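Below you'll find the structure I mean.
On to chain A.
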Amino acid sequence: MVSNNLFLEILLILIKIAVVLGIVLLHAAYTVYAERKIIGRMQARLGPTEVGPYGLLQPIADLLKLLTKEDIIPLEAERLIFLVAPLIVLTFAIVNLSVIPFHPSFIIADVNIGILLILAGASLAVYGIILGGWSSGSKYSLLGGLRSAAQVLSYEIPLGMSLAGVILAAESFKLSDIVNHQAQSFFGMNAIPQILGFIVFLICAFAETNRAPFDLPEAESELVAGYVTEYSGFRMGMFFLAEYISIYVMSLLIVHCYFGGWTLPGWLLTIFPPLKFVPAPLILLIKVYFFVFLFIWVRATYPRYRFDQLMSMCWKILIPVSLLNFLIVAFLKRGGF
Partner candidate 1 sequence: MINYSFFAGEKVFYLIASIIILSGFYLLFTKKNLLLAILALEIVFNGINLMFATVSFYYGDLTGQMIVLLSLSVAAASFAIGLILVLNYYRLKRSLNIEGMTELRERIEDGDRDGND
Partner candidate 2 sequence: MVRPDEYVPTNYLSVLIMVIVGFIFGLGGLIFGSFVRPRFYYKEKLVPYECGNEPSGLPWQKIAIRYYPIAILFAVFDVELGLIYPWTVGFSGLTSTGFLVMIGFLLVLLLGLVYDLKKGILDWHRR
């Protein structure tokens, strides 16, 4: 009887995972398409047009191409580490999805330390970058891996510090508690009282996902392709899939932590009452789409930073500012606001 229940429970979890993975992977694949299309338009080009109507089948063609490409392992490489590194990155990018609620009652793993699990996944995914760059046996990979590792590590500190402000406001690690706390608060979202933390988090989200303007791994003019230089075929695809999944994870985190998730702020509802009838998933989806569009928009707009500028910005500006934000929130909360 007990084992029967367990079996049913596992089946339920598997169905949930399949739904989430299906939605997110579809989105990730079509974000690649949307990115090429949008950046093309911004640069007065057309983007992909050949495969299918308006180039809509382009992601499927890309996937097939990546699957059928040759899998090259360089002669100098440490074979085992070289093979495992992309798997580490992809696995922990996917695991981060498990603690994010997509609907008031839809979450894969309802654990008490939700946000901490995302941070843990991010800090373990760094190993994929470091080991992948180290084991390739190429000088560009080595230097690129070192640089991306230093970048991702540095930006984890202000990211976690600005998240600490959000956690302090709600006094819970659960993302659903954070969303509910915002719905009951005066402003209806954390982004207004914690504007400093929000800006720091946004900058760190770009750096954590290795996106422009912090895309040093893709700095073609300096380091070829960073730690992915020697990777080919589906292994390179895994790195890029992980990047696009983590764009969605970061967008969802921004929306849940700073913009009230699936809720709308109370003052907006009193100004414009018909908004009450908008379904919760639609609100979440629109907010997330906006931030994914922001990721693409920034890539088309800003030039790349130099590495020492990147480091000094993190340690000299972002960390003190996020600390200031945290102290402001702590003193306000202690004062009874």
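As a working rule, a residue touches a chain if its C-beta (ideal position, glycine included) is under 8 Å from a C-beta of that chain, and two chains touch if they have at least 3 such contacts; residues count from 1.
Regarding selection, all candidates are chains of the complex that A comes from, given by their letters.
No experiment lies behind these values; they were computed from the predicted model shown.
**Q** Which of the candidates 1 or 2 touches chain A in this complex?
**A** Only one option touches chain A, namely 2.
**Q** Sort out for me which residues of chain A touch candidate 2 in the complex.
**A** Contact set of chain A toward candidate 2: 9-10, 13-14, 16-17, 21, 67-76, 86-87, 90-95, 97-99, 108-112, 116-117, 123, 136-143, 146, 150, 153-154, 156-157, 160-161, 164, 167-168, 171-173, 224, 229-230, 233-235, 237-238, 307-308, 311-312, 315-316, 319-320, 323, 326-327, 330, 333-334.
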